[in-house]
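Here the complex is missing one protein chain, while the rest keep their positions.
Showing subunit A:
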């Protein structure tokens, strides 16, 4: 359905997106994951035909959207990262305005407005001015506006940043529902691992403009398959201790963050006793040691040496 081929975008000297390849099939929910500044929004602007890439092509049903954006725009809905609404209009008025802009008229417009309000759960607050909404309600309306013209493809740029848990849950459910019941293909961007893990079949992980991993959830997890992570928290850390860990024969990798160390080892390895001994020797007081199967978060940590959230 949508395909990015060797997309790059350069701002002055630096690449915001570098050589990105990506595809989406009809009916999928695809996740685009990356920390702030990874280049997600830039990639989205390019694939929604708002920004021209420095190099590369974007195809929608095998036709270039750069050369011919109109037919693509008709069936694509974009949820921008910013709240792009008129703050002093009500939810209903916002929807009516954008509906008119999309040349939906009369009874049909009224019906679409009602439907969308239903989907985003703002029907009972539709007469209130957006200014007075909570962050979560604004986010929901921000999504609603993109749904007015019944898009086949919905591109969402971090639709859950800065909102309460309840709204977040509501949005995640809405996304699932749109995909299941209305067969909308969705690109879901986030820097929250668990959202992407919950929603998406296939995932792309970006960092500093580069795609660092791509595949189904299982494929990505397989990057660390056969491994488990041991998360160690200590009162303080010393270099000899870390060195010791890193050079320990059975350890695959070590990532240090603040007073927390994540050690990757093969599944069958039991490091517990040795770990305690090493800590003892280095005079380090352990606060906790957790052993778990790796998550996407660990994958990211493993690939970049940094945590996803800063």
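By definition in this document, contacts are C-beta pairs under 8 Å (C-beta built on N, C-alpha and C of every residue); 3 or more make two chains touch, one makes a residue touch a chain; residues count from 1.
In the analysis below, contacts and distances are computed from a predicted model.
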*For the chain that's not shown, choose its UniProt protein name out of "ABC-2 type transport system permease protein", "Acetolactate synthase", "Fe-S cluster assembly ATPase SufC" or "3-isopropylmalate dehydratase small subunit".*
"ABC-2 type transport system permease protein"
*asked:* Of the residues A:24, A:85, A:199 or A:251, I need the one that contacts the missing chain.
replied: A:85
*Residue of A:101, A:182, A:250 or A:276 in touch with the missing chain, whole complex considered*: A:101
*Can you list, in ascending order, the subunit A residues touching the missing chain?*
48-51, 70, 73-74, 76, 78, 80-86, 88-89, 93, 97-98, 100-103, 129, 145
